[in-house]
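Just one protein chain is left out here, and the rest sit where they should.
Per-chain residue numbering starts at 1, and chain names A, B, C and D are given in the order in which the chains are listed.
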Amino acid sequence: MLTIENLAVAYKGIMALRGVSLSVAKGEIFTLIGPNGAGKSTMLNAASGIVPAMSGRILFDGEPIQGRAAHLIARAGLIQVPEGRRVISPLTVAENLALGREAAGRRGSEASDIDEVYELFPILAERRNQLSGQLSGGQQQMLAIGRALMGKPRILLLDEPSLGLAPVIVREVFDALIRLNRGGLTILLVEQNAKLALQTAHNAAVIEQGRIVHQGAASDLIDDPVVADHYFGRAEVMA
Amino acid sequence: FAETATIGVMNAMTGPYAFGGVPIQNAMKLAIEQANASGALGDLKLEVVEGDTAGDKGQTITLVSKFAQSDNALMIIGPTTSIEGTAGAPVANELKVPIMAIGSSTGILDAGPYSFKVQAVGSDIMGALSDYVANNMGAKKISIVFDRGNDGFVGQKDAFKKKIEEAGVEIVSEEGILATDTDFLALATKLASQEIDAFFVAAPAEVGANFLLQTRQAGVPMDIRFVGPSTFATPAFVDTAQGAAEGSIVLADYFMGSPDEANQAFVKAYQDKYGSQPDNWAAMGYALASLAVEAIKDAGPNPDREKVKDALSNLKDEPTIIGNHTWSMDEGRNPHYGAAILLVKDGAFELAPQ
Amino acid sequence: MLMQQLLNGVVVGSVYGLFALGFTLIFGVNHIMNMAHGAVFMWGAFAGLYAVILFDVPFPIALLIGAVGGGMVSVVLDWVAFRPLRKRGAPEFSSIVSSIGASLIMLSLAQQLTATRVMRFPFDIFPIVVFNFMGLRIQLLQLIIVGIVFLMVIGLLYYLYRTKYGRHIRSVAFSEQTSKLLGINPFAVNFQLFFLSGALAGIAGVLIGIVFNSVHFMMGEPLLLRAFVVIILGGLGSIPGALIAGLLIGIIQTLTVAYISAGMADALVFSLLFLVLLVRPTGLLGNSGAVARVTRI
Amino acid sequence: MKALVLEDLARNFGGLPAVDGIRLEAPAGRITGLIGPNGAGKTTVVNMITGLLKVTRGRIKFGDDDVTEADATQLARIGIARTFQNIRLISDATVLENVVAGFHRHETTGTFANLFGLPSAQRERRALEDKAMILLEQFGMTGLARHPAGGLSYGHQRRIEMMRALAMDPALLLLDEPVAGMNDSEAHSLADIFRNVARRGVAILLIEHNMRFVMSLCDHIYVLASGRLIAEGTPDAVGRDPRVIEAYLGA
Partner (left out) sequence: MMSFFHSYTPLFELALFNTLLAFSQYVVLRAGVFSLGTAAFAAIGAYVAAIVVTTYGLPFWIGIVLAIAIGAMVGALVAIPLARLRGVFQALATLALVQIVLSITLNWVDVTNGALGINSIPKTVGLVGLLIAVAIVTYFMAAIGSSSIGRAFDVIREDETVAVSLGISVVKHHFIAFVLSGAIAGLAGALHSYNSYSITPNEYGFNMLVIVLAMVVLGGRVSIWGPIVGAVILTVLPELLRGFQEYRTVVQGALLMASIIYLPRGVADTLIGAYRRRRIAEETSRMRETVTA
């Protein structure tokens, strides 16, 4: 559904991605893990069209989308939950969710119901008229996820969705992601909680310094001693 | 083989004073062209370097210094406003290059012996106007409105005020406006509520015309007359104010309708060249440049700055198109040329009945 | 005279409000101090004026053409002066310089075009109908101006707070990038915003041009200065605030001219602004939330 | 060495009691945990301690001083440092410059010397940069010293937050989700740094949702929910508390 071929991205002369290729199949959860500064967010942003690709191709449903305006990509159904929340602070919770609907655009005659989101995150229903900038960090994260769901994505790109969420909520969010995935939603997940991500995903890739260093079935990677050592192995020792 | 001498010509060609600077510059160039063509200067040809002061002090100073030093100008004519003039004159004196400016402020002359100006100080000609208002019109109470952002108009206002008070007329109110204002509702209503016989306005022609229109709309009757200094002696005033201008009394240091031969020739030449009628500003520029040419001629055959300065100081009883057609200076280098009082009647200026 | 002057104050004040509305719209949304708003206003007035001079159109059409003209000028201004800066993620300050540059261009083109003349609408563009009502002289045109201004304010409020376009405008204002991720087209949103702002200025331009008998290239400058005062007193980005503050300033200025002296009007208004800010750091009608939003200019 | 003590601390937003009378103690030389569901009021507590929010009720004591009414600048000057949950850096400035800013309270050159650019001011600047480089080395960011902070990845920006707070050489360090956005091994490499800081006698209050990190680092943990304290104790005890499991950890 989403294919990235030989993608390279540079910021003012600094190479962030140096030719990565990966492919997310329809209906799967694909996870991307890697250390800080590896280029994970850059990859999602390139797919969403807010960071220009220097070379390579990005195909969505077989159609090349690099160079296309970001809002059109979102309207085509590729929706991102950006890193670090980014709620529209001066708008209320309900208004933020309503904004999420715009992405559904022409596709959205039966755009996702706000009630589904409220069911997933009841606190948002309670705070529907609060300015979103006043929410706690975790509440903002919930709002960001909920807002993306309002756009009826065909593929959902999540950049560290567990960021700042309480463990119990993290579990709920991941359960919800699995539910949505079973309902047919394709998901590309960037996550620092590598173990949880690999447990959730079907396929996975590890990215380091702008290059993909491992790729394969998530269950294989979880058992790979190098990956374990780099991304959660020491944590076992720590706990 | 013809020698040439360079004349620096500078005016506010852009910016808020361009309404005056442009016609002045046009007329100055016309006068110099005519001098070259007529051979009045013998073998000497005048070459013009032009500059735009943009109505700005800093740019004026830069230009004076550039004309004097880079272009080696024999003399400088312009700039337009007193603000520019008082800034440029000291530099010209320092560099010992004669400069003849338009402005009415005596600050230009105070800068030193190299600076001259063509316009009379306000008090000199305002006497005629105040006299007319107090005696011929028999006004007892008047109000004054002036452009407080321009020292030229402030000077005219001060001069008129002094003279009219001396003539025993009561001043009911005195109000400052700005040339960029367009909203005179409040002031017009205020005038409408006053018991006055006339009101004096010192401002650019269109601004004054607009003010006049708004006073009439606010209910100031036609028999309360508009009185203005020479800026209003231009067709633009009547064109803008139309019917509201009827009966206005305007002082003119230049009257386009004057049958004087030199004046008629000027009007025709200006119209042929620039496609519009000359106004008060154009006349000032033409008069100034003609005087400069005269001085250069007097300084001949090999004029230098020193000689031109002396010749300028000696100008006396020169024929001119402005005022009563004779231009002189007193010992303080203050010009005198008399003035006419005009009346707007049927949409045109005519000499006011005495 | 007091009643008459109050009436004058309302007329002038509602025009200040109309002018300031377009200014505060862009300021409140994009944090751009649009120093070229006065020039947009002037071009709007010229659009209306030339339509009348060249095609002899009636008053309502002139108003419409002024609105469209101002709107288009404003949109082009955005494309040329502000959009490139947004694309580069430039600091908000740079838009001030950019708009100063744009303003220089627009003013000087108008100056060339009109040869610095002061122009005016033909006398017959709007019949001078004067009602005498309890000793007051009320012109029909003045009534219409006040009416138009109030209608515009109500319409604008509805548009910004009751339609999805308003939500989009506020979203794009906060973060263009996040809005794009949500499928909102910032290009279209900014088009609307600048068109609206310019159209308001254009309408104000035509109205002022007619009622004050003069259209010239510097006509926007004094209004720009006053618009600053209006938006501060009225609260940043607040639409009813702009109208109320506009009226307030119009009335204060008028009364100052009437009872003190014309030269003191500006001094008084600015002293008042200074004092108000000392007592209420966010303006008369401003809320403190606005401060948080603007501290990082 | 000073300890932080909160007594019956409360804060309302409009009608909402975001923090509703909590008691807490963060002793010197120890790492104290503060956990709880999203919106429990943790960040609000930090904002009150650092003087960015006025308290509605209760007292804040630091050592022997009551600092409830002190303003933010004073509090920073007596050695209370923090990191921000929503990263706040000077994005245009370099990493080094961001860290050097943290030394402000230790700068000794007077206004006069600064205004006139006396050599003492120059010497101090160089000395601070050297000290900052030592911090950068600890966090493995030497190579990024001259990068503008705004262009760094999320995880690296978090590290700058921490270095800047440490540069203050605080007596009390408040960490609001310091390792958010880092994987476990990255978090682990930071754990040692904080242990060492605590060992020097600094009181640390740690807010974090990464339970493995919290559990391995804290001596004592407070659990907040809806603005109230629902549990406290050793990591083990808290981790087993059924109320904590229900409200926060999940089954």
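In the analysis below, contacts are C-beta pairs under 8 Å (C-beta built on N, C-alpha and C of every residue); 3 or more make two chains touch, one makes a residue touch a chain.
Only a predicted model underlies this, so the values are computations on that prediction, with no experimental measurement involved.
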Interface partners of the hidden chain - shown chains only, full complex considered: A, B, C, D
Listed residues C:58, C:91 or C:122, member touching the removed chain: C:91
Absent chain, residues of chain B that touch it: 13-14, 51-52, 54, 57-59, 61-62, 64-66, 68-70, 83, 86-87, 89-91, 94, 105, 107, 110-111, 148-151, 154-155, 176
Where the missing chain touches chain D, by residue: 50-52, 71-73, 76-77, 81-82, 84, 88-93, 97, 100-102, 104-105, 107, 109, 111, 113-117, 121-122, 124-125, 143, 146-148, 164, 168
Chain not shown, touching residues in chain A: 12-14
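Throughout what follows, only the chains that are shown with their structure count from here on.
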Chains in simultaneous contact with chain A and chain B: C
Chain whose mean Cα position lies farthest from chain C: D
Intercentroid distance (Cα basis), chain C paired with chain B, Å: 36
Residues within chain A bordering two or more other chains: none
Shared interface positions of chain B, touching two or more other chains: none
Contact graph of the chains (line, ring, star, complete, other): line
Those chain pairs that satisfy the touch definition: A-C, A-D, B-C
In the complex with chain A, residue positions of chain D that touch it: 13, 36-40, 43, 85-87, 151-156, 177, 180-188, 191, 209, 211-213, 215-216, 247-250
Touching residues on chain A, where the partner in the complex is chain D: 11-12, 14, 33, 35-38, 41, 83-85, 123, 134-139, 141-142, 160, 162-172, 192-195, 229-235, 237-239
Partner chain C, residues of chain A touching it in the complex: 48-50, 69-72, 74-75, 79-80, 82, 86, 88-91, 95, 98-100, 102-105, 147, 151
